[in-house]
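Notes for the one structure printed next.
Here's a slice of the assembly, chains where they normally sit.
For reference, chains read A, B and C in written order, and residue numbers begin at 1 within each chain.
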Amino acid sequence: MITLRGVSHSFGGVHALAGIDLDVDEHEFVAVIGRSGCGKSTLLRLVAGLLTPSEGRVEVAGDPVVKPRRDVSFMFQRPALLPWRTVLSNVLLPIEVFGLSPRAYRDRAHELLGLVGLGGFEQRLPHELSGGMQQRVSLCRSLIQSPRVMLMDEPFSALDAITRTELSEELQRVQLELPRAVVFVTHSVDEAVLLADRIVVLSPRPGRIHELADVGLPRPRALGQVELDQVSRELRGLLGEVTA
Amino acid sequence: MKVVLPVLGLLALIGAWWLATIVFGVDSFLVPSPADVVASFLELPGYLLEQTLVTLWEAVAGFGLSIMIGVPLALLIVGSTVLERMFYPLLVALNAVPKVAIAPIVVVWFGFGIESKVLMVVLVCIFPIVISTASGMKSTPHELVELFRSLDAPRRHEFFKLRLRHALPQVFVGLKVAITLAVIGAVIGEFVGARAGLGYVIYTSGASADTSLAFAAMALLAVISVALFYGLGYVEKKVLPYA
Amino acid sequence: GGGPPVERAKVNYLTSFSTFGRDAYVYVAQERGFFEQAGLDVTITPGTGSVDVLKLVAGGRAEFGIADFTATAITVTKEKLPVTTIAAVQQRSLAAIVALEGNGISKPADLAGKKIGDQPGSTNQVMFPVYAKAAGIDPAQVQFVPSSPPSLPQLLAAGQVDGIGQFVVGKPLIEAAAKGRKAVVLPYGDLVPDLYGNALVASKDTAAQKPDLVRQFSGALLKGLTYAIEHPDEVGPILKKYQPAQDAGVASAEVALMAPYVKPSGFTGPVGELTQPRVEKILRTLVEAGAIPDGSVRPDDLASFALAPK
């Protein structure tokens, strides 16, 4: 579904990514981990068509990526909510932009907001929400698009452990029901092990890809499972080596 | 508070003015005392209010038209660097032409009726609208623009649902500047070939050395301006409750 | 001269309106050294119409200025401006209605039902009732459209109005603007011969406290005026020297046209003459026209006859 070949990217002087090769299958859930500033967000932006690589080639569904596509959703690291729109109409924004009927998706939006624990906040404005609540709105906005490819940049970073677990489980469920290609940036090894089919690590400056592990565990998985903890522990060791 | 303070400010101004006419003996043919001005107004209240309505209507009509022309123009300018580079300088140049000097041309082409006055209003107040709208739209935060781009949003959505909406507070600043200019534009329009309006009153009374009457008309102008300005502020509060 | 530098009195002077041929005599006086001979250092500033000039003189920004006598009379009466007239530049009013040939106006009676563009408060407008009566038409049948002076020629040429208030000397200008069409000039002076044209004004303070300065200045200015109407051809080039934007030919033509108004045929008095009986007559005419209330002003309030040219 996603193919990167020899992709490099520089911002002016800063060489952010170098020689990235990566393939993500149609229904594969890939987690990307790596140190802060190593180029994870840049990588997602390249796949989304928001940046053009300085070198190399990015393809989605067989077509070279020249601009953003509607079947690819992007959940940004920062919530990026429109401050003048209510929570509900922020969630419905993609629907409006795609020219679909917001009315038809209203129930779905309510459902999603309920799922992430924001029931009752539909008519609030973003500035009335806490940081984690804003992030969850942004998650709903991304989920309502039902895309073929989901790009998620640290979607749970501002969430507490419990909410995080709940949402991870929800995300797993969604992925089991309607599998898609997911690239998921996270700082939590546990989360990566819980969710991903495959984990890659990006080493810093310039970012390079290291395949770390195929998490060959059966789904659904749950945090605290002994097998998961084992994989996590191994990974942490490897991670230390790669990113030292 | 909301009403008391402006009234206090006004009283302070009038007091200072009165004091100045008495203490410094400002010549009354230059600056009449507030009492003279009030007397002038009370001589012809109906007539003056009628003229006020004429000017008000011209200013409002021209202002409305300016929004209808200026905002799309700003959209074009933001949408195309080519158009911006080609026509922005012309807009600036056009704005620099003293309207008083081209008033006769406007009257010759558009007649003595309201059309020529409305056109004058448009000429004076379109520029602040265009520039503030355009610059507000350009200052949209990059992260929100990126969001719209990530959704492959049509240009029109990026413009209307994002940039223009984001620019609204700045558009209102432009509108507030424009609305006071609109009143002046109407007056300048009335200086040439008008039979009614406060500008006409000022011009005729100025020429016949009836300074108090001219000041009464200017005071009414100020009232219109303040009313329109705060009316716009009220609309802004309704449209942008959280800005 | 090689003599010691003499301390010359500084004087500010305002023309009546801009710097056309009709106001060019002041530059003649300057150029020919009449002011210098009178011990004056004159700064000339173009004026912007009678009322502005009167306010600036009353406000002390300029010692002397030129304003229409009729407008001065009305303004002084209404606003109690502390100014006085010293001399009459033209013995007959230059005010006129100017139309273009083919507009259906060739004599005063044709004005009935026409639209006239004019500056509000101008002599032309204020005195129109008197003029209309003399011409035998109903003033109410003529519509005045107020417009600023610079726009008048254009409004006339474009046919927005049938006629405009102008000075008789404006004929060459109008014809130049109208690109060859002939102008029809209907001077008020033909039917209302008592009116003065422009007057030299000074503030009452100046007149009371510095009569010598007033006499010296008035004398030098009128010497320039006399010289100008005697040598109209020289006036254009002199004006052009001070005001490069002006057309020398048009200016000379204006001065030639103005000469009979400064010194009408049969006039024997000195150039600039200003007399009590004339002023009284004018005031009566103004009362008749409804421009000022009866008994509100006396000739002495308006003019300093003692300082007027003898």
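Everything below uses one rule, namely that a contact is a pair of C-beta atoms (placed from the backbone, for glycine too) under 8 Å apart; a residue touches a chain by one contact, two chains touch by 3 or more.
Fair warning: this is a prediction, and the values are worked out from it, not measured in the lab.
Chain composition of the whole assembly in this file works out to A x2, B x2, C x1.
Just so we're on the same page, only the chains that are shown with their structure count from here on.
When every chain is reduced to the mean of its C-alpha atoms, the one closest to the centre of the whole protein set is B. For the pair subunit B and subunit C, the distance between C-alpha centroids works out to 38 Å. Look at where the CA atoms of subunit A average out and do the same for subunit B: the two points lie 50 Å apart. Centroids of subunit A and subunit C (each the mean of its C-alpha atoms) stand 85 Å apart. Annotation for subunit B: no residues touch 2 or more other chains. Those residues of subunit B lying in contact with subunit C across their complex are 27-30, 100-101, 103-105, 107-108, 111-112, 191-195, 200, 203-204, 206-211. The residues of subunit C lying in touch with subunit B in their complex are 49, 51, 54-55, 58-59, 74-75, 78-82, 117, 119-122, 126, 145-148, 150-151, 154-155, 158, 160. Subunit B meets subunit A in the complex at residues 143-144, 146-154, 157, 161-162, 165, 240, 242.
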